[in-house]
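There's a structure below that I have some questions on.
Missing here is one protein chain; the remaining ones are kept as they sit in the complex.
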């Protein structure tokens, strides 16, 4: 159910390449395969023999780039970015890569993640006269680099990286090198690949490596700074105070199923989530169906584990991955539906297990249950292949407030009533951890599960006060993860 | 694998509505759900209190219509069209609905199908001074109606319909009525639905009824002429010399899985094709995967019947349902792939049954087998959930020449070598007929299977000579439907 | 004051070229120099080795063609058209050249003018089954050509030309030739030129010959049919019943000042109109100013004859020759003016003779007098360098109804009050004839002056009835041509 306003929004995908004459087209291709990570803006900075040039705009990648303009971006290295932006900040100035032109040099910056001390840094620097070109927190890094007292660019970057907190996968393109850096918890994924012609690629997901024909080399590790230039790849660390806590929502929902994260295939992890969900919340039914496309893997796992037939009960319009004119509320109530439709011939008269990957506000779930019942489904048992989302995220997912999360505001029984489902079950946190199966020794199976249990792996800095105030207003009453309506 | 240049192309989808203030938006919504039937042009004619106005252009529906322009199309009835056009004819003049403005009246015409005697009619009429606005054969009907000596429009239309041959589902909008007509063999699907406010909908597939919240009323039958006006729906016949022979490729590939055709759900029919394919061509393997999205139903059926796990071995970019910049041949050879990717974590080291719905030129099949083997698949067993395409179609599918069809030019063994697959199997025609299971008593289970066996249900008229010449050059050698490479 | 909605609108400009590899660009250039003849649509048909291809759309030439699309139009011959269209008919279908594709051949048609028997022909042909692609009367010629019983295309065209009445300058492009035809009265201008490489050009005005570097060869004469092919230029006549009556508004307003019509330079003719206007309506004043740009020539002539200084009292925004966002009525009343401004430093406290080329509705005149008085002009004496427009035109100017013409509805004194001018004078018809000075022996100095005196040089055919009805409602009271307010 990607692209739903009511679903989760990632804060970006990044792609960088060094050392190939097709740098712009490969970046375009890589971003196209990362389009699911951000649909509201896109940009590419090309490095042509030391000259940097940026083209960026609001819209999907293909709204921003046409063949003529892409052709103009000749160069040997590039970074690119696809962006999701929150309502208030969809300004051109915030579209990345952010270009920086100094009297003597040029930089371009692309960032996936969210900083937790951005406001403090910005206010401090502004009070000293600093001027920011964007309202994005990504820009802080550039200011800190320029203000660093270190003497080499490498050390200035490390100095700056040590001052920012939160989740970040940064790409920094300069006249003669491409840098990449990951936060100390590795909240966001970042991988390195190699082109057959010797060039290097650094990007958010391995699916982008496949898209450009690159071979996987390694995952970037928490606290690392990578530098690629004409001498090759050099890996160093800017801090050793690290602990892997990769965002579990990448496995649950964000990443493409063909991507691998720290060696774990995303589709396979989702299948295991579905299988464990079937163990935790079995139900008598005639079939299992998934919400296309993100929940199909989990639905397969549930079907296989439960022995129930896996079926196609919902069809998604293949052309909905782009702008279309929305029906009015009145027309929606008359049954007009542009995007999803139930397969009446499959579900009519049947008891259906409906698997979805996660629930945010709950509006989509209610709509889909209604769609199936209108198409004649006898029973709809809703199974969610992740735990209840109850807490905000400050590391790069657009859940700013618990008040937006239905599971933070309703009990299981209330939710089941809201959705008009016949039963409801969520995956437990331990099962999620087991399904991913990352064995690095870090807590929670090396995952960040803070939006499920409220235990954040880092201090919250600028967000602590707001978080405390909001939590005081909420009651998290459930200790169970499933309910059946009688 | 829709949208592939090398795959089959439908010649259109039609949608008409009568008697609702939201006529334009419902037509837009209906066409959006029929976009898979034609991506190269779209148009809507609105009837506003007897005034007809047409907006049409090249491109996807959302390239042609924006909110401002759609808003302008106020009216109570409308017809719309999405078009696939062959390379040489992508002119604006050919985009439908075709508008006709006479001194005293207005018409608009939308057509899905292909006429077999269009050239003869056109040449005859042109020699008498007729001028065609388009190069499309659809326009013939309008000329014949205007030339008819009958005295009422109803009879003029019937007179004209009796003169045209081939496959056609026509919508004709006038100042005070909406007509729909189906050819005597019912080659193309056409269904009627009802809106909750009393209005009527006629369109190519039931998925469009669902999309606009309409209830299914009936399938239009071969030889029928329907007329909808403010008095309601009237059904008559223009000929009784009919015999249902609906295009089997609608079940195999064209129609959306959630659509029902003559009561048969398309997804379910495809599952049965897959299951019978498993019976006809079993193989020892580790998993079954389908080519997304059109072959997933057949793959589910194969998996269920064979007992092998159904897996997600290929992922399709969700944003590829729109224009994107194509990589150069050189980049494609370096492994750049914008649209499909193999899930290495799933297929590596495994014996894979790859189910595809059909094979036209064979280029896609070769590419996908290579993709899977490059991702480490140990074996790839290609299973096609339809018989071998060996003959051209003249009723509305864009296969003009047998020379374009690999199965008309290579033996099974040669094809298997071409694809580098480890074995290859096609569904037999009897199994196809059984899988669809239409029981109207007409030959071939009421299906047209002429592209598989060369037995056309009608004379070929203008195409007979070309067909004979081409067939004399070809040798159809296979009597078997499967082969395994040793 | 071109482009004013309230001013006159020409019905088109045409340009054709044969025998040069730059056919498309020269046509583009020629149309650019003819843009003043039509701003609402443009198109080019290219002939590439016998293949005709048309690109046309609504908008200014530069909205329709960009460099990429122009580049695609490779060929050795072309015709083009810029169109003014009346409100109700701004449909893409009416934009010319009109393309015609027959089973065995192709044509394209471009037309400047208006037919007076178009409705009769169309109804007759439609009743026999003919279908028109456009609502434009231009299309009649093609139908008549195709219906002609003559045996050669040349004779078919002549046969057709003899059946149409009214004003027309036609260009017809075929696979192997370029035809041009002018009506028996030569209402619209049409000239022939030669390129240095031997190619031929036929177009509406000599300014287009200059623009493409062609040398003037001859004016096309009434009743002529020209044919250009690879053998060169052949001139024949389709009728000898001719009498030159070229539209006097071409000299007064439409044509560009650098164009020559039948050997008379347009700017020079306008200067003579201004000079004779000064003789007929002298006035004591401090300066003479013209309404930019079309009235500057006449103002120069008035100033020179009267001995008064020629001044720049009005400035026109140079960027107004394109679409801009119109101010609301409220803002206009507050003095917001996008297009024209008075030069306060020049006119303040002065007695001004304001020369305009013609008056249609009178709204512009009222606005400009107010502009000057608001800028401090002591007196404004309005002098019109043409007679009073009192009758409609049926040969190609968009004055359909006398009710739209202020001079048909108000006396001189009433108009002078309406405009708040201190005096008002129009040029007399004899002076107009003298100023142009065409000496071919035809009546009215070979000019059509029917909109001034109601004496039409041809029967009005389809328009006669409407004309009679409208005239019965009007009273043309003035016999004088000037008035001064006391």
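We just call them A, B and C in the order they show up, numbering each chain from 1.
The rule is simple: a contact is a pair of C-beta atoms (placed from the backbone, for glycine too) under 8 Å apart; a residue touches a chain by one contact, two chains touch by 3 or more.
This structure is a prediction, so every number in the text was calculated from the model and none was measured.
K.L.:
Relative to the complete complex, which of the depicted chains are touched by the chain excluded from display?
P.N.:
Touched by the chain not displayed, across the whole complex: A, C.
K.L.:
Of the residues A:123, A:197 or A:440, which one touches the chain left out of the display?
P.N.:
A:123
K.L.:
Thinking of the whole complex, not just what is shown, which of C:26, C:147, C:171 or C:369 touches the missing chain?
P.N.:
Selected residue, touching the omitted chain: C:26.
K.L.:
Please identify which residue in A:49, A:133 or A:468 touches the non-displayed chain.
P.N.:
Residue touching the absent chain, from the options given: A:133.
K.L.:
Contact with the hidden chain only, please: which subunit A residues?
P.N.:
92-93, 99-104, 119, 122-123, 126, 129-135, 139, 142-143, 146-147
K.L.:
Even though one chain is hidden, which residues of subunit C still touch it in the full complex?
P.N.:
Residues 2, 22, 25-26, 28-29, 32-33, 35-36, 60-62, 65-67, 70, 195-197, 207, 210-214, 256-258, 260, 264-268, 293, 296-297, 300, 304, 309-312, 315, 317-319, 321-325, 327-328, 331, 334-338, 341-346 of subunit C touch the chain that is not shown.
To be clear about the criterion, only the chains that are shown with their structure count from here on.
K.L.:
By number of C-beta pairs in contact, which two chains lead?
P.N.:
Top-ranked chain pair by contact count is A-B.
K.L.:
When the C-alpha atoms of subunit B and subunit C are each averaged to a single point, how far apart are the two points in Å?
P.N.:
Chain centroid spacing, subunit B to subunit C, equals 50 Å.
K.L.:
Any idea how many Å lie between the Cα centroids of subunit A and subunit B?
P.N.:
37
K.L.:
Using the touch definition from the top, which residues of subunit A touch two or more other chains?
P.N.:
Where subunit A is concerned, no single residue meets two or more other chains.
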